[in-house]
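Here the complex is missing a single protein chain, while all its other protein chains stay put.
After this line comes chain A, so read on.
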Amino acid sequence: MVEELLYSEAGLLNFGIFFLLATVLLLVVLGFVTYAILAERKVMGFMQLRHGPNQVGGRWGLLQTVADVLKLLLKEDTIPKLADRPLFILAPVIAFAPAFMVLATIPFTDKLQFADIGVGLLYYIAISGLTTVGIVTGAWASNNKYALLGGMRAAAQMISYEIPLVMSVLGIILLTGSLNLNEIVEAQKNGWFIIWQPIAFTVFLIASTAELNRVPFDLPEAESELVAGFHVEYSGFRWAFFMLAEYVYFFAMASLTTVLFLGGWLPLPFLDFIPGAVWFALKFTAVIFILVWFRVTFPRLRADQLMEFGWKVLLPVALANIFLTALLKEWLNIF
């Protein structure tokens, strides 16, 4: 049915149907965010030998995040007098919209996906960069020293780690010959790219942690030095949208890692009776777990270490990987 819809003429009816389907995805993502936050807190709790949330919603604290969201909804909304009001209001929207937009091209299984556009990977990278504009806008509009520092750090960090991120993916594009995420998954039928591209995977994982502004790269909102960084003046639901954007990116980046390096919905050999959606979910959860693990394990970097690591280590390694891959490809062609 959806197949027919995709080939029918684009019009208002199509818009309506896509809108409904995308709303379902939005709800799923919101559900994911709710429980990802809980899972993160729980896992962190266990790793630090404490209980984590265990009061609201039974022993596992299952309603903790729901209660938190409700609380945020009931919080008074303050906009500082000195703030640039229109920009202050606009910033969370600019930060959030791209976070959801990137999900449009991600193939969850061969059937379950939204837009199947030719430049899917490029689209993801291009759109995901836009969130920083929202962060810098919010930071500047707050008219607060901590916020401005956090915003500037976010911009510097984003531009420094965007390059290794983009370059590490080039190895995959070379091997696949396409930017379409479906074709990238199909190309992994004889070996996931984590096997063919271990260097790229390492660079990608590090750079994506930095792009997500997560520990050990969470300098834009370092609590101990900048209080809360770029969202120090935000309160209530406006603040919630910055957090939401962060966790939606968490979802998107984990999905992208799964698609690019872990073979998306493809099963392990001899286990193809398990449906693709389950495989995707398993790999996706593993990536999420690794990112949470990072957060508990690593201490925060200093700003200078962060920048030097990005430019002096990750960038040369990513560049070298491109040509190693090209040579590997030539070598494979000979045989």
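In this text, contacts are C-beta pairs under 8 Å (C-beta built on N, C-alpha and C of every residue); 3 or more make two chains touch, one makes a residue touch a chain; residues count from 1.
Here is the rule we go by: contacts and distances are computed from a predicted model.
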item	value
Undepicted complex member, UniProt protein name, chosen from "Carbohydrate ABC transporter permease", "Aspartyl/glutamyl-tRNA(Asn/Gln) amidotransferase subunit C", "Acyl-CoA dehydrogenase family protein" or "NADH-quinone oxidoreductase subunit A"	"NADH-quinone oxidoreductase subunit A"
Contacting the left-out chain in the complete assembly, out of A:Leu87, A:Ala115 or A:Val296	A:Ala115
Absent-chain contact - pick from A:Leu38, A:Leu103 or A:Val215	A:Leu103
Touching the absent chain when the full complex is considered, from A:Leu5, A:Val56, A:Ile195 or A:Val278	A:Leu5
Footprint left on chain A by the chain that the document does not show	5-10, 14-15, 18-19, 22-23, 26, 73-83, 92-93, 96-101, 103-105, 114-117, 122-123, 140, 142-148, 152, 155-156, 159-160, 162-163, 166-167, 170, 173-174, 177-179, 227, 232-233, 236-238, 241, 303-304, 306-308, 311-312, 315-316, 319, 322-323, 326, 329-330
